Each structure stands twice: as structure tokens, then as C-alpha cells.
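Just one protein chain is left out here, and the rest sit where they should.
Naming follows writing order (A, B and C), and every chain is counted from residue 1.
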Amino acid sequence: MRLPLSDHGYGQHDIVLPPKAQDRHDGADIDLSKRLSVYRKLQEMRQFEKRAYDLFMRQLVKGTSHLSLGMEAIAAGFGAAMRPDDYTFATYRGHAHTLARGVPMTPVLAELLGRANGLMGGKGGSMHLTSVKHGMMGSYAIIGAHLTIANGAAWSAQYRRSGQVAVCFFGDGTTNIGAFHEALNYASVFGLPVVFVCENNLYMEYTAIADITAVPRPAADRATAYRLEPIVVDGNDADDVYLTALSVLERARRGEGPSLVEAVTYRHGGHSRADPGKYRPDAEVEAWKAYDPITVYRGRLRRLGVADADLDVIDKEVADAVELATEEAIAGELPSPASALTDVWSDGGSSWRN
Amino acid sequence: MRLPLSDHGYGQHDIVLPPKAQDRHDGADIDLSKRLSVYRKLQEMRQFEKRAYDLFMRQLVKGTSHLSLGMEAIAAGFGAAMRPDDYTFATYRGHAHTLARGVPMTPVLAELLGRANGLMGGKGGSMHLTSVKHGMMGSYAIIGAHLTIANGAAWSAQYRRSGQVAVCFFGDGTTNIGAFHEALNYASVFGLPVVFVCENNLYMEYTAIADITAVPRPAADRATAYRLEPIVVDGNDADDVYLTALSVLERARRGEGPSLVEAVTYRHGGHSRADPGKYRPDAEVEAWKAYDPITVYRGRLRRLGVADADLDVIDKEVADAVELATEEAIAGELPSPASALTDVWSDGGSSWRN
Amino acid sequence: MAQLTYRDAVARGIAQEMRRDDRVVLIGEDVAGAGGVFKTTVGLLDEFGPRRVIDTPIAEQAILGAAMGAAMTGLRPVAEIMFSDFFAVCWDLVVNEIAKTRYMTNGQVTLPLVVKTGNGGALRFGAQHSQSIENWAMAIPGVKVVTPSTPADVVGLMAAAIRDDDPVLFFEHKGLYAAKSEVPDGEIVDSLGTAKVRRTGRDATILALGLMVPRAIEAAEHLAARGIDAEVIDVRSLVPLDTATILGSLHKTGRLFTVEENPRLLGWGAEIASIAVDECFWDLDGPIQRITTPHVPLPAADSLEDLVLPSAELVATTVEKALQS
Partner (left out) sequence: MAQLTYRDAVARGIAQEMRRDDRVVLIGEDVAGAGGVFKTTVGLLDEFGPRRVIDTPIAEQAILGAAMGAAMTGLRPVAEIMFSDFFAVCWDLVVNEIAKTRYMTNGQVTLPLVVKTGNGGALRFGAQHSQSIENWAMAIPGVKVVTPSTPADVVGLMAAAIRDDDPVLFFEHKGLYAAKSEVPDGEIVDSLGTAKVRRTGRDATILALGLMVPRAIEAAEHLAARGIDAEVIDVRSLVPLDTATILGSLHKTGRLFTVEENPRLLGWGAEIASIAVDECFWDLDGPIQRITTPHVPLPAADSLEDLVLPSAELVATTVEKALQS
């Protein structure tokens, strides 16, 4: 279905609809306890992002922020498959990926609020969430750069023979910038243990990826340019993501080099706090909201015999955790003025002279 | 044939040998007068570059310089196919491409010598040859950038509906830098009348392209990533280049968008003045020197019945022209000191204050 | 005479020029359909159509390359780099290509192009989306550097930049987009390379740029209350630099202060201080002081960002202390 320019002033492109069936991966060989932990993660991410949104509306979060609402299955699926010492590299849209590595909610929320108990003491903010001790090696807000940085962590793992893998998440729009190309060729040439995951949510900021990309599948259709397999997964089905993640992580650990995974998904809201997302055709938005990663996953668990009551318990436990995190974040002190001048250098300071 | 690291300390890669037969394009439908003009161009480029080399050895050319010896068929073939108002964008290895557009030898040689009668008055040098009135829109010495600039000229031609095409030449090593990727996607998305020509001479500076590229054909194997046809031509056979150039230029003029052509070739000498080229296996160098673009073309003309004597006349005329250019260049004045401070701005000056 | 926001003034300036010259075209990420992520190009797609107002991929090198190639072949492009921080991914096009080509070609190539960008802090966007980088550009021979501080200046300087035959980097301050003030009706064309005296005074010369201009003016009012009569100059253009106005004021007041949003080292005020101590040494009644952001990346937290950016109060106390000692 092609929308003429007149319908929405935002270029001309086919709308992409999600799969109809939600049970395609019901039969996947994943044990129930794992699936329940994935469900819990999905809930944590969803409820956390909704709370983050509420706090913007209450003017408690300053600046901007980019939510993963509707895209949680990718972070949850990979998080469930990664080894604790693997490396995550994410973008400004990194809340879910941070939680996926087991970072507690309180410091993440406190960072959004610019508090001293924030994950980076308020100095980084929403777009730069980092927790090295959880393998969360950073959230990067300039498009493209972090793909090359992920290569470096993978190179180091290869050099140290540690068996670690670097997983780098980025968006569809990122596939058109130079650093993407440099990073993919470099990783392939040196057989680095890195997994590149394109979260294709069909839009960059306000422009449809289809309007400014030479090929229909922004990542998968570029794979062969780097001697890689084109891999496309259902980014709204955590089981599909999880199984793919297991196999590409294993491939990297076996020393067989990088992979490029395109996970097709959709964001429920706008690009960032400021954006109502009006440029997206209603039919597209509704279809994807119906094919919601949590709906999909909860439906699956019920078909597999899990009682609603048991899932409600998880939801409630997560809700309580979000409440607690909110209170702790709001109760956080403002950063000490002195902290504005610390940690430019490894000596802890910021002096440029003697 | 794979050379172990021990044979030459420069990585491990197959050596690439040229075609055996030299007559593959004897039958091409190109009239003899055109072929004779192509032969003359080949001679001009070859004798010019040899002279440039001699002048380096005589310390008359300062700085560095990058010769096209062995690669002339690409510049000659495209030059013969381009419309006078088409645009050329070249690299630091741009002497041949400049001559291909009809720029006289004297100002080119004088520019290498840093004289006032140089093509840019001595201010640009060997790596930046430019003659706007000949459609030679510049030689660019930072890898990658000029592919994006060629897009701009093509966009302008498209906007003005002028029917002009921009032709952009670059090397194999350039296919791994970010700007290549940005430029190719951008050109494809907007259907720009631009032709990208990769002069694949198998090496970047001292490193074999095969050692640091994910795919065997650095340009052609990337074409599909931009919804383009993979096109490979014999870069040492001017007729193969010429016919391909005609078709991709026509395609661009018809409004069907960009093309990416990989022309396989070899440089007879080192990367630049300073480089003896020792990193290349002898077997490879000898094979390619035997498959020399001038040998190939002269052999063809003879098989087509042109007498050696007639070709010798052309060679002699070119030799005389090179002599004259040399005298005129060496006789050139040094640039006026004042010229060091002109033409930063369109008012002709360089003042940054009032 | 109507009230206009700084944000809307950008679109007005571009539209004014696009109407009179169809060689003027606009490209950038989300500039067409969305009217720009900062809404500085609203209405341009509707009025001028998709041939002249174009959404691009996320490919800043491709954007600036397209602008440069088009400029050298007859168009007068305006390109947007969404946040000035992103100049870092296409800096090669600016410093090695756009800035040098006219000189290297001995004047054969002319590049009438404008690169507009959202610059500066105070919006809590953190270290990678808040930088003031006019000083990066000032260091590069071959590009003109403009930073308007009022809606009227935005319209007039944008028009002047588009009509200029040299490459102009046009720094819009993100912290001023919402600012509103009177803008004359009809065509406005200002001139590049001119500073503006925003407040006349006898005791000290305060130079400021962009968001620092209103803060310097506010500081001058505090100072007036404390009996110090400061002159405030809106530098507006770093290249060309209006040294006549700046040094003329210093000659009058004998004291020079700069208010710079950039981090300390090699902020734009350093060059002006070095010019002043060379050419006006005997005019100086005391040290030249630069008030800048400390030499650190910008923190994200609002409380910390407010602490590091120069405030009107900091300017006032610094000048007062200096004049008392």
C-alpha cells in the first residue's frame, strides 16, 4: 500500500505491516523458566519506560529521552542469550538495553532525573547510560561511532582469548552513515567476535527509512557487501530474537567472526520526547501496536499453560520495583557542584595546566 | 597462488594475474578514427607521466606525485566517451584524467614544478589538478570525500536538467572508507547522474586490497548494497572501458541513475614518488607489465591494419609535445609572492578582519 | 513589525532568499516533511516543493559533499547539520574540501553555500548534543562564521549568508530558538563581518556571542546598578571579524572581557585577546579576562549544566572584581 505525498507530508513509501500470526514461535525449544524470566524482563522494560515517560510529563526529567516502547523484545531476547561478561554497546535509545544487562532501575531512573545517585552521577544523562561492571559499555548518541568502538572491544576479547562477544545495537537509519560501512568491513576482515544488531523500526527520526535508503532491508541487504549472511528476525517476538542471538553469539565465540542481524520492529511513540510521531500512517501504527511484543509473549505463555494469575504476579512485582525505583530516584540528592569538574582525566580531575 | 607471509612481509593474499589474450575486444564496433584518437591519448598520458617521473629524478618536481603509468586505459576510455560538458572528479592520481579532458600539457607540468604558469598557479600542486573550463572539477587527496562532491555536481545537473553527467574516479582502497558508502547510497536514492569508477590496481598504498577487504571485488561486490549492477571491466583495455563508459553515461543521461564500475588494472611503479613498490610479488608485476594498456592497444591497431609507421608518427608528435611542454614549464616564472595570499575568498583576497 | 521567534526567523530568512533565487535549495535530515527537528524549516517544503527542499539519509559527509558539488556547478545550497556536534563526522568536507578548494584551484572554484546548524547548550542534551563549536570553525582558513543572537539578525544574516559567494557556517543557538522579539516587515538583508554594540558604556568592553549575548546584557544591567558602565558587543561574526568595532570600544574603555560558551582552551575570545594585547597594548588599563565554560565536556544534569555555563551573575561579579582591583 503506497501513500501519496498528500496523505502525510513525509515522503512516499509502502507501509510495512507486522506478521499476522503471533504463535509462530510457540513451539521453539526454550524452557519455561527461561521464558518466564524473559517475560519479566519485557515487563521491567515496558513499565520502566512508561514511568520514564510519566516523569517527563511531570517535568522531572529534563533534556530529551528516547524510549524503546514497542521494541523491548530485542533487548530482552539478546539479554537472555548473552554471557554475563559479554559487552553491550547501545545508542541514545538505550534504557532497555541497560536493564537487559541487569543494571538496577534506581540508578538508571536517577540518571534521567540528573541526580547524584544516577548511574553516572548525572553527568551522562539518558543518552549515555553506562555500567561497565554489568558489561554495559555505553550508550552513544552520535550515529555510527559506536559500531567502530564495539569492534575494539571485540578485538580486545579476541586478543585476550577471553571468549567474550561484543553486541552492538543501532537503528535502521544508522545503516546509511559511513561509520557503519567502515565498522562492518573491519569486523569481517579481522573476524572479530562482534554481533551487529540493527533495530529496524522503519523510521530514522521523522523520515521513513524507505525514503532514503537504496535497498528495502537497510541492514540485511548490505550483509553480502561484507561477506556476511543476511539475517532478518521478528523484532517483536522475543523467542525469535533469543534463538537467533544464541546462534550468532556462539558463532562469534567459535571464532567464526561477526554477524549482522536485522530485527524488524516499531516504536509505539515518537522518536524522542518532543515528537508526537504524526508522520506515521495510522494504519501502520495501529497494526504494530496490536502486534506488541508483550501481547505476543504473554499470549504465548498462556497458550503454553501459564495462568494469567501467575503472570499478573510478575507484573505486580515489577510494578512495585518501578515504584520503589521512582521513590529512590526522586529522593536522590542533586550532584555535588564539585562533580562537574571531576573525571576528565584518569587522575580524577580536569586540570589542563600546572 | 598464495604467498606465505615469509615471502613478502606484506600480508597474505592471492596474486591476481591479467587476462592472457589481448585481442578480446578487437572486434568491438568502434571506428578507426576514434581508436586512433584513443591511442594518441594513451601515448600522451604515458609519455607525460614518464616525463613527470624524470623531472622528479632531476629534483625539479618537489613534494610528492602519484603516476598513472599502467593505468592509462581507464582515463583514455572514459575521456573518449564523455561529453565536453560532463564533469570529472579525480584523486591525487589525476594527471591522466586531467589530460583526458583536453587540458594542455604545459600548465599541468608547470603545476608539478610549482610555476606561475601552472594550472593553478602553483598553489594546488600535483595532487589537486583542476581545470573547471575543461570540466575537470578537481583532484582530491583525502580518500573518499570527492565521491560525495561528485554527487553534488550530478544533483546540480539533474536540477538544471542539463544532461551533464559527473564521473568520479577513485581507487580500490577507497571502497572501505565511510564516504564511499554514504556517497553510493545517496546517489542511488536520488537517482543522480553520476558514474563511480573504481580503478582497482590491487593495492592501496603498500597493502594489498585483498588483505583488508571483506570481499574479493572491492567495488563490484558492494554494488547490490546500493541497488546497482555489479560491473567489472578490463582496466587495461581502453576499448572495453570505452564501451562500458558509453553505456553507463547514456544510462545516467536517460535519468536512470548512477552506476558503479570496477576497472581492474595495475600500476607499473610504486604508489608515489617515494615508493619502489617492493611489496608486490615479482610474478605479479611482470605479468601486468606485459599486459600493458599501450601494448594491448597498439597490438590491436596493428591487427586492424594500421601500419607501425603511422603509429610511430603519433608517438613522435606526442614526444615533441612533451618536449615543448617541458621547456615551457621549466621556463615558467616562480609564482608571485602576492599570490600566496589571494583567492581564499571570492573577493580575491584572504583578509579575515576589517 | 511583528513578533517572531528565533526559530521562525530561520525559516523566514531562507524563504525570503528561495523566493528571489531558484538556485537556492535546502537539504538535510528531516528538514522537508518534518520542517526540521527544531522546526526551523517549517513551511518550506509546502512552498517550494520536493525538488528544492529535500530530506536526506543520515549521512553528513554526503550532505556537505552534495552541497559543495552543487555550489561549484551553479546552485546556492543551504545544508543543515542538525546539531553542530555532528560537524565532527563531516569535518573533512568542511576543513579539507569546502574551505580549501577555492585557494587550491587559484580561484577557479567558487562555493556559494551555507551550512546551518543547531549549536550550543542549556537544553540538558548532554556532552554530545550541546557543544558550542564556532571556535573549531574560526581556526579554519576559508569558511565564514556567523552566530546571530536575535530573530531580526537571524533573518538578515541568513539572507546575507545565502547571497555571499563564499561558504558560510551559520550557527543557530538552540537555547535561543524559543526567544521572541520584533522583526521588521519586508525584505531584510544584513551584512556579514559586522559586530553590533548592544549597550554602550565607558568603563569596560564585554564581548559575547549567541546565548551569551542576553546574559552579557543582563550582567551589564547588574553592573550599572553597581555603578559600572559596561559596553556590550554582540560579536555576531567571527570570520570576518569586526576588529574595528571591537578594538574601537577597547580603546574607549581600556578593559576587555569575553563571555564564551565554549570550553576554555582556544575559545574564540583567545584570538581576540591575542589581537588586543598585540595591537592595543597601550590602551589596556588592566588584564583581559575571559569568562568561559571550564575546560570540560558539558554535563547532562540541569544543575551541573547551569553551573558550568557562564551566567549573567558570573559575568557581573568577574567584571566588578576586575575593575575594583
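Simple rule for what comes next: a residue touches a chain if its C-beta (ideal position, glycine included) is under 8 Å from a C-beta of that chain, and two chains touch if they have at least 3 such contacts.
Computed from a predicted model, the values in this text were never measured in an experiment.
Every shown chain touched by the omitted chain in the complete complex is listed here: A, B, C. Residue A:138 is the one among A:79, A:94, A:138 or A:171 that touches the chain missing from this view. Screening B:36, B:212 or B:287 for touch with the missing chain picks out B:212.
Considering the full assembly, A:87 is the residue among A:87, A:242, A:266 or A:291 that touches the omitted chain. Screening B:25, B:123 or B:300 for touch with the missing chain picks out B:123.
Only one of A:15, A:38 or A:166 touches the chain withheld from this view, namely A:166.
If you put the missing chain back, the residues of subunit A touching it would be 87, 120-121, 123-124, 128, 130-132, 137-138, 140, 142, 144-157, 159-160, 166, 178-179, 182-183, 185-186, 189-190, 339, 342-346, 348, 350-354. In the full complex, subunit C contacts the hidden chain through residues 85-86, 88-89, 91-92, 94-96, 99-100, 103-104, 126-128, 135-136, 138-142, 239, 262-263, 265-271, 273-274, 276-279, 281, 284, 286-290, 295-297, 299-300.
Across the interface with the omitted chain, subunit B contributes residues 5, 8-11, 62-64, 114-115, 118, 122-128, 140-145, 173-174, 176-179, 204-207, 211-213, 274, 279, 334-335, 337, 339-341, 344, 350, 352.
What we mean here is this: only the chains that are shown with their structure count from here on.
Measuring from the averaged C-alpha position of subunit A to that of subunit B gives a distance of 45 Å. Mean C-alpha position of subunit B lies 41 Å from that of subunit C. Centre to centre, using the average C-alpha position, subunit A and subunit C are separated by 35 Å.
Shown for subunit A are the residues that touch two or more other chains, namely 144, 176-179, 211-213.
Residues of subunit C in contact with at least two other chains: 56-57, 59, 61.
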